[in-house]
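Quick one: the structure is below, and I'll ask about it shortly.
Of the protein chains in this complex, one is absent; all others appear in place.
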């Protein structure tokens, strides 16, 4: 079980632009089917609807003993009173970072919720990520009407396009002011959310009435207090298909080795889950679990043994695994400021080739890097439904005047998480948890360490 | 939010065959990666690892005030001490009821976990559900080795085959005795689980050392204290594809109506979720929400209006919806004793045809019943991973000597649920919850009641 | 081998509106890559580019002996001289009959070829089949621009919608006159093509300058002189998936019978091909091959034997098979005037149930009718490419002033076939040809006749 000790009550508090005084146009549900509600509106969320961060009995008892309230997050959902007048408001949506299945679903859901449920008909899309705010690039903004977004969920990618660059917070807020944006929905990963925090601070400094609502987008599934991120399950599904290809290639040639590099800069969730889904993987290398290459306990000898025993092997390597082997190469950054990972996949392929070459043993290594094929898929059904909820809850949160927060699923409930809590630490695979145990069991892979 | 009031502490207590005294062969994990554990084995579950049933702050505070412990379920997972000696044990697996994606994944996972992790090499499969226990049918049992189950997850259905019949508990327990079964893994729905309860009681009566572990199988997703059942997500995915077909047919003809009947005898989860995934449905009819056909607020007039406005319509009807319209027909039961539902799909098709015929208006109704196409699919990746965990946890529970229980996922944690708690009530779509609200929003369907 | 004796030279002659005098805007290709052409334009088709109807040596020698020229069809493709002035012309596209994968691909291809290659920017779509010509229905025509059709091939169905009705030829030609249509591209089956012939005759009578170009659309693949029709391969692919479902259901229950009804009113191509693709079918029933139900050689006894031997069976029945068993029911017609087939699928299901009921034997029959699911799919890649060529060749033919003809693929070449040749006979499965032999071999099904 992860340790949540670092979180404080303050970290769970959501900021607002002011107190909501306008009656929500969301239909009040008091009666439905066989039951009659005691309270006027049973579908609205109130401020004491909160979700405890940890549903273990231990945590409960601990709080009990110490006489302290458990930490909890605000529940997402429609509020009876909202902050913004739907008739006067203008909203913007921006998508930043790499592609991820479901981006169009989230865009579509926000637009339709704002339009049909709140009556907001002034929504624009910012093209090419935060770059779209910067005048020098001259990208025109995009009108987002229900017609425009009606079928976009059937296609991968984002109709707004994206970019990875870092841009001056002041220029972005200038643009927000000029465009008169009241709610900015920002769909992006760790870097994008940190950018959103800075935008929030600049907005506060200038005293603007603009809400910043994040929807966490990380195909790596590595943002804290986010049970799963949209697109992740679709990515696992498509990654598992590629692992099947790697397996077919591996068994199809003498000493065949199928090696697949999967997404996962700091967290190996995709590699681990895809291995579990495909059931045909022998080695899973993830950033969280260091491995030796050389030596009796290292990967090369383990691979040798596997080939001797079975004649083929399948290796999955997350892009952030084994970075220490690349440390002698100079470090570079991508336009978003993310440290550019050196390519562990081609490095390993080369090392394995060299190893068996030196032994004068024929191997047939087939290396597959499916990153763009996976990122560009449309969301599967489960992700599509999930994106629908994320977009709806983002619209609810924005209309209620919440800000500097993101929409999350946590232990099966949609919640509001302050951006600062989400970016404080990175979510990683728990090396004594169910998932990794199951990976070790199903692959049968050894520790891959000379001195464990 | 569902009401959990009916559950008592007793309902959450798991029965055992005796105290586990044998050291588990599951590898003890004390150290891994960057962290060093304080306790000897960090991957074992202890008896005070329990999951609180309700993670709302309200429930927490309520318990707090009343000074009572919260209700909780035992966490699933490997125990440090087990009850059965792996070398002496014999296990059996049975699958009963209708097909559901993932059956083979669960079988595979149980067999591999028992074989590779616990060293149990005596596992058999009972063919054709409980019928396979009854001597008169003469079905031979099936040896379940790792080789036999290696690729079965790639195919839909169940390699053990299934059946729906009810059979004498005594005869079943006679067979268990004769076969010398120590753990029976029973994969089935409501009826199968009730049967398992009776088998448990008969076993207790006879003083046998046989554990009964259930894995809930319901494509309808309608078992209580089970957050989601395996195969359900795959079913939604395939159902959503069929809804897309219905939409294409609807827009392709003058006054085109695409109507799809989906699984859901008492609970409309598949219909509601598939509608959310496809985003092209106009009417969703589920058992939980009664609807009128005739009258100004009824379905027929609503459909008329929709056709006048848009020229086409898509209707999804769960098989258990609108049963009151079929009440004049005589009631029948299937071999499992389930009440046979009269066919609401063909009834509605006929009623709609008649309605527009009387108006002398051309319609083109295309009716699709994809039930078997959906049930027979292999599990998608997410379900496949899920099935893997269910099977592993079932093996852990059985080896630990637990009995009369089932494996469940609850608020993101795998737990043990006593069968009696699971079958006490049926899980249904919450008509004031997120999902149904979202269905109403995305379809725009009216209440379909003359006097709401 | 089919007998082609009925075809005369006159049947292969293509009619034209007049002699083409305008230089084609299609780019002339004289040189490319390594070769240099001897003639000015190597990509244009001339009038002596003709495709012999029969590529057997026997046919060749027969002609040789008799000193007669072999029968041949005009090759499709761009002509150096065209009949219509691209700047002054107006074209229309209509889709009629049931849905079929690839309709949108054909529409898209015609529009893009006319626009980008010939410079025709005045193309309209007639909505809802020939019904769209009839004023009383008030359907507005649809502008077909490159933007409008850009992505339509990704969705099933037809953006123009379709209908099955028969409408007065005079009214249709009135509309063509009023709309000033010079080329009508009509995408439809047997009935639609016969309608096109009548339209052609009425046009001729009135002395209009309007070309009628057909693109044969028949998911049943049953039009003569058409090697394969678009959408057919996609249909087989999806049908084969359904057969896999039927097989999974069949093996999953005691005496399980999976029965699937497939398209095929008069020709069993889909049933036969899908059975070959799935390799899990035991009985294939098609209109071309009569079968007995009762008696020692009939289907019921054969099914009994199969169940006794293997415990399950898969049956595929084309919708037009076994019509004689339904002959006592009154005959009806659909709006297009096609004789409505009585439902052989439900009839057989009922007969089989009754048969085993009388024997007091439990069976589990799962009946699947996937028609709309298959018809509504988008084209697969091969069909999509094929549709692209059909549309391009249709545009070439129309611009060259050809009329009363359709575009076809014949022995691997695109050709022009007079409509009357195509509708003279129906293409059927050759009962001594490769395909049916292979079906008999792979199913192992007996003749199913009491007195063969």
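Chains here go by letter, A, B and C, matching the order in which they are written, and residues are numbered from 1 within each.
Simple rule for what comes next: a residue touches a chain if its C-beta (ideal position, glycine included) is under 8 Å from a C-beta of that chain, and two chains touch if they have at least 3 such contacts.
Note that the structure is predicted; figures quoted are calculated from it, not measured.
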Contact residue for the chain not shown (choose from C:9, C:143 or C:441): C:441
Candidate in contact with the missing chain, chosen from C:72, C:166, C:198 or C:323: C:72
Touch with the omitted chain, as defined above, among C:193, C:276, C:363 or C:417: C:276
Per the touch definition above, residue among A:179, A:251 or A:447 touching the missing chain: A:251
Those residues of chain C which, in the complete complex, touch the missing chain: 29, 31-33, 35, 37, 42-43, 48-52, 55-58, 60-61, 63-64, 69-70, 72, 77, 108, 112-113, 116-117, 153, 227, 233, 236-237, 240, 273-274, 276-277, 279, 288-290, 380-382, 384-385, 388-389, 392, 411-414, 431-432, 434, 437-438, 441-442, 444, 452
Absent-chain interface as seen on chain A, which is shown: 99, 128, 131, 137, 155-158, 161-163, 242, 244-246, 248-249, 251-254, 256, 258, 364, 366, 368-370, 372-373, 375-377
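Note that in this section only the chains that are shown with their structure count from here on.
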Distance between chain centroids, defined by C-alpha means - chain A, chain B (Å): 28
Between chain C and chain B, distance of the C-alpha-averaged centres to the nearest whole Å: 43
For chain A, residues that touch 2 or more chains besides their own: none
